[in-house]
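Let me begin by presenting the structure, written as structure tokens, before commenting on it.
Of the protein chains in this complex, one is absent; all others appear in place.
Going by the order they are written in, the chains are A, B and C; count residues from 1 in each one.
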Amino acid sequence: MITAPVTVPEREHYLNASYGLKSWLLTKDHKRIALLYLATITFFFFLGGLFAVMIRLELLTPQGDMVQSETYNKLFTMHGVNMVFFFLLPAIPATLGNFLVPLMIGARDLAFPKLNLASWYIFTIGGLFTLYALLSGGVDTGWTFYTPYSTTYSNSFVIATALGIFIAGFSSILTGLNFIVTIHRMRAPGLTWFRLPLFIWSHYAASLIMVLGTPVIAVTIVLLAAERAFHIGIFDPAIGGDPVLFQHLFWFYSHPAVYIMILPAMAVISELVAASARKRVYGYEFVAYASVAIAVFGFLVWGHHMFVSGQSVYAGLVFSVLSYLVAVPSAVKVFNWTATLHKGSIALETPMLYTFGFIGLFTIGGMTGLFVAALGLDVHVHDTYFVVAHFHYIMVGGTIMAYLGGLHFWWPKITGRMYPEILAKLSALVVFIGFNLTFFPQFILGYLGMPRRYHAYPDEFQVLNVMSTAGASILAVGYLLPMCYFIWSLRYGKIAPDNPWGAVGLEWQTLSPPPVENFDEIPIVTHEAYDYVSLPNGSVTPKKEANVR
Amino acid sequence: MRPSLPLFPEQASSFAADVDALYFFLVALTAFFSVLIGGLVVFFAIKYRRRKDSAPAVIEHEGMALEMTWSIIPLIVSLFIFVWGASLYFKISRPPGDAAEIYAVGKQWMWKIQHMEGRREINELHVPVGRAVKLKMTSEDVIHSFFVPAFRTKADVLPGRYTTIWFKAEKAGAYHLFCAEYCGTKHSGMIGYVHAMEPNDYQNWLVGGTAEGTLAQRGEKLFQDLACTNCHKEEGTGRGPALALIFGTEIPLEGGAKVLVDEEYIRESIVNPTARVAFGYQPVMPTFQGLVTEEGLLSLIEYVKSIGPKKGPPKPPAEANRKTGEARSKTGGAKGKQ
Amino acid sequence: MSEQSLSEHSISTTSYYLVFLALMVGTALTTWIAYLDLGWLNTPVALGIACTKAMLVVLYFMHVKHGTKLTKIVAVSGIFWLLLLLGFTMADILTRGWLGFPGK
Partner (left out) sequence: MSAEAHGAVFHAPRAHQFDTAEQQKDASTLGMWLFLVTEIMFFSGLFCCYLVYRWFYPEAFAAASHHLDVALGGFNTAVLICSSLTMVLAVNASQAGKRRALVAFLILTILLGGVFLGVKAVEWHHKYVDHHIPGPSFHFEGPNARQAQLFFSLYFVMTGLHALHMVIGIGLLTVLTVQARRGKFTPTYNTPVDMCGLYWHFVDLIWIFLFPLLYLIDRHTK
């Protein structure tokens, strides 16, 4: 696939406006910060992936033969911590969101560019803390840090890891705060709330959670660290502390946090569906409100992680019924996306393949959420591989699919280069197959009763585990491919036009890659989002006409 | 060994089939919605795929009716699942009145089981088939979780607190017992077997144990060894109240409140005696925290439960209730961490 | 003119002094009441006074009274989410043992 490097036409844009490491490390341009984040989280993704591969290799055989059980426990903890806090939470908001929110609302930057840069530094410092914990021996509490194991019994680097998460939490808060203020205060003239792309609505909703939820995990971690360091006994049963209280505080954040992970993915899917079908998203208002509903009601269901924890039966009832209520807006979204395709004009490029993957896998993942939200059934499947499969279906099958789809979709805008289409389609297929082979057997394993966080397991579970491991190796190939061809395309990719997909968002009205200040002239918006009627057939209108004045 | 590929766990408890019914319903529902949505997506993608000459997308009229349909149907379906799941949950949570009691203590990384009749076992639990069994559980260190897949039930085991789990085995056999809550290095080694036995075999097994006496007898011995008798005299003449027949009753506390004497309260009275002080007494009882193991505590509790008016045969708690004429009330229960 | 536009309304300093006075009185009051036996009412009354004081600070010192609607919404949502955390946690704590079995 090696072709001669294509020379870039001399035009100033955000990538070539200044050169040198300093110009990147001190940048206040949201687009460059997005790329800084992209690099950082890619690192953490592959680190987390490396742990995943080691987990899967260990589970190839029933005996705990590849690594010691201490090591195994550290592997899945570091896998979960890395993937959740240092990859998936910032994955879409801090990269695509950071890049696109100002572009989509016709702003020159986020409201607080310095905070934005600070958030990246904070994130990186948090990551370094966790890396330090990892290199000096790791941590073995599970990503949930349940007390009193984490406070009193674990001999690993709990405080350093927790501190890393604490610090990274502030980057999340800053990102969310920045988005909310930007969306409220920086919209281009004429861009009313109901003309906003759904990408913005979803990011707004996710930002609400970041702002409202993250501080609670922060203070919980402070208490955890204080208890561990000084034995002050906040959660210590020996002096009357209640370990279940820790779980309440932990899940008050960590359940809504799963919606921080899925809402931005839904944001991407709404854009991809509309652009690929060249059609307004069906039921725009419903999809928009559904985002906010998920964010708000998502705060009321955290106790569904605690159905067998010694929480009261009545609290279990409340949390269960609310979990079902919060599932409905997700269902509404799925149905509306499907309806958008009806009578669309559907392009089957790579982003759309990932979109299909997302819709299908999110449906399965979400529906299995209904299994685990069913009180009587969760008693059986709680803390088994069924739950592991449930959340990987949503987080890997859902969010990562959307993330990859979004990366392909906006890659031309971000870099000014096209990715290789055929190779991309092929890897989308590899990811899809590898994914299902990895995680579908885990549903069965879970219902059979294989508990999670098990280093060794009874023989009868082996066949399914072997399938899962085989799938993971296919999945690894599927993730390495895009990384390779994306890097390849930076130099050798075809030069991208300003609007390769014929889409109508404001971000497509500016150049690829965008100029430093995003727009030569701040657009005035007179149309609702996805107005493919006024721009028939998605034709690329000359820039000046793009937004009728 | 020939590889085997099981797809479904054995059903060995009274509610296993009920749980599976809900499971199969949900599997069918998931299959339905996944096929529906996946099918539609693929169908539309093919039918309306963009060709060189294909017409632009058709903007449809957006019907409120459609939106309502696909909001309300999932709502109804999911509430239906909720009700089903919840009723099952009550069934799984609430042991029948005649359930036999067994104590379990979780500890890094083993299960210690105590039968009332005196037998003790580690990582094994023998239960009779056809009889409901209720386990009172606690932990000596971190949180564990008692999980028997074939019985479709589990419950976390917490330090400093008692939790309950119950089941009725329906089929003789040996079933996996797992610890399902991550508890440290050998979490995956904290496993064992539940042996469900025919009632006769079970009786034989029960009496086959060591001659340590019943749990209550062991408790009585401990009660003497720890010199509890110095203060808790039978006639109530000591510095502490007489403990006969208090189990299951409500007793007045210093400060006007009342408390239901249950396992939790007795445990608290021993490890943290001054937290709630019986009416008319001084807070002089020393704490025994650290001096008694969780198992010891269980035997003490069992002893307190068993003390009758005179040295008679141990009375089951239900009977004690009736004697004192006090009903177990829900609200009067310990306000603390039940 | 621009001053008006930027700082919305300037509250007169007298109202600041009045609020200050009310806060001081509230502090004295709450301390005094704590030494009276009101039965179960002691804590609610103390919290009531604290809430009133907090309201005064938020409305006058923090200018929410003359702030935008959005500011009000943001301030209220903070309190609301605080109550969510407390309320739903207590939903568990208060109902433990309702079934009459330890842990249920």
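The rule is simple: a residue touches a chain if its C-beta (ideal position, glycine included) is under 8 Å from a C-beta of that chain, and two chains touch if they have at least 3 such contacts.
Everything numeric here is computed off the predicted structure, so don't read it as measured data.
S.K.: Which displayed chains does the hidden chain touch?
M.R.: A, B, C
S.K.: Which one touches the absent chain: A:Leu245, A:Val326 or A:Val525?
M.R.: A:Leu245
S.K.: In the whole complex, what residues of chain A lie against the chain that is missing from view?
M.R.: On the side of chain A, residues 102, 107-113, 173, 177-178, 180-182, 184-186, 211-216, 218-220, 222-223, 226, 230-234, 238-242, 245, 248-249, 252, 517, 522 touch the unshown chain.
S.K.: Residue by residue, what part of chain B touches the chain that was omitted?
M.R.: 255, 272, 274-275, 277, 283, 335-337
S.K.: Please output the residues of chain C touching the missing chain, sorted low to high.
M.R.: 1-3, 5-7, 10-11, 13, 16-17, 20, 23-24, 27-28, 30-31, 34-37, 42-43, 46-47, 49-50, 53-54, 57-58, 60-62, 67-68, 70-71, 74-75, 77-79, 81-82, 85-86, 89-90, 93-94
Note that in this section only the chains that are shown with their structure count from here on.
S.K.: Using the touch rule from the top, work out which pair, A-C or A-B, shares more C-beta pairs.
M.R.: By the number of C-beta pairs in contact, the winner is A-B.
S.K.: Go ahead and note the Å separation of the Cα centroids belonging to chain B and chain C.
M.R.: Distance between chain centres: 41 Å.
S.K.: Rounded to the nearest whole Å, what is the centre-to-centre distance of chain A and chain B, using the mean of the C-alpha atoms as each centre?
M.R.: 37
S.K.: Which positions in chain C touch two or more other chains at once?
M.R.: 96-99, 103-104
S.K.: Where does chain B touch two or more other chains at once, residue-wise?
M.R.: 93, 155-156, 158, 161, 163, 337
S.K.: Mind pulling up the chain A residues that touch chain C in the complex?
M.R.: For this pair, the touching residues of chain A are 184, 212, 216, 244-245, 248, 252, 299-300, 302-303, 306, 310-315, 318-319.
S.K.: Using the touch definition from the top, list the residues of chain B that touch chain C in their complex.
M.R.: 93-95, 136-137, 155-156, 158, 161-164, 262-264, 328, 330, 333-334, 337-338
S.K.: Please give the residue numbers of chain B that touch chain A in the complex, ascending.
M.R.: 1, 3-9, 18-19, 22-23, 26, 29-30, 33-34, 37-38, 40-42, 44-45, 48-50, 54-60, 62, 66-67, 70-71, 74-75, 78-79, 81-82, 84-93, 108, 141-143, 145, 147, 149-150, 152-156, 158-161, 163, 176, 178-189, 191, 272, 275, 289, 337
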